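As you look at this complex, bear in mind that one protein chain is not there, while each of the others sits in place.
For chain A:
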Amino acid sequence: MLNSSSPDAEGSALARIVLPAFGALSLLAVWQFLLPWLGVPKFIVPTPAQVVLRIAADPYLLWQNLLPTLIESVCGLFIGNIAAILLAIAFVYSKTVERAYFPVVLFLNTIPVLAIAPIIILIFGIGIFPKIIIASIICFFPTLVNMTRGLDAVSANERELMHVLSASPLEIFWKLRAPRSLPFLFASLRISSTACVVGAIVGEWIGANKGLGALIIQSTFNYRSDLLYAAIILSSSLAVVIFIIVTTIERRVIRYQ
């Protein structure tokens, strides 16, 4: 059993590309032909072909709405992670700060983003800025938790080695703590690379006239299900592309594992 399955699992072209592609295409084919046969109307669920035609017919409209979501997601990803890294550094160097503020941050993190989003929109209005904030809030917590652990993941011997070498605190940070924490950072970046798109779209739902989230809401109300599905596919693709970029950078940066 184990022996017969391992050559495929080792990552031959068949296992890595052909099989997933076949799986996806077979489901799309079932979707394409089963729905008309069941008599499901087009405005409820479009067929894959109708969605593709919609994207081809109106690429400009979709691009116009993709762009703000892209900007919000990427800015949110950066701002949320940078803020989390800075707070993690403060936590690692001062247990007092960590004890005082971690419970507050934990409490804030338990508020659903759907409940926070209207508050942010209320304060900052309709525009790109509040969506960036919502996207960064989503990215913030996983990175804070991971980086607090990662920056502290230094062994006693490593600390002693740095002391024997008379390393300054700044040198210990850059030569030891920061590189130690990188695998932890990328673990949370993988999470936030897709979560930031969710944050941007939730923000656009609550109040926006542009963006994939706004397009999703509008096309739902107008029963334009082919446009709705096209917007959903675009937002998923956006998340996947950001994820791939993050993992590509990760492979470049962390070469030793």
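Criterion: a residue touches a chain if its C-beta (ideal position, glycine included) is under 8 Å from a C-beta of that chain, and two chains touch if they have at least 3 such contacts; residues count from 1.
Just so it is clear, contacts and distances are computed from a predicted model.
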Among "Sulfurtransferase", "Succinate dehydrogenase/fumarate reductase iron-sulfur subunit", "ABC transporter ATP-binding protein" or "Two-component system chemotaxis response regulator CheY", UniProt-listed name of the chain not shown: "ABC transporter ATP-binding protein"
Of A:16, A:42, A:99 or A:163, the residue in touch with the unshown chain: A:163
Residues of chain A (touch criterion as defined above) contacting the omitted chain: 155, 157-158, 160-168, 171-172, 175-176, 179, 182, 254-257
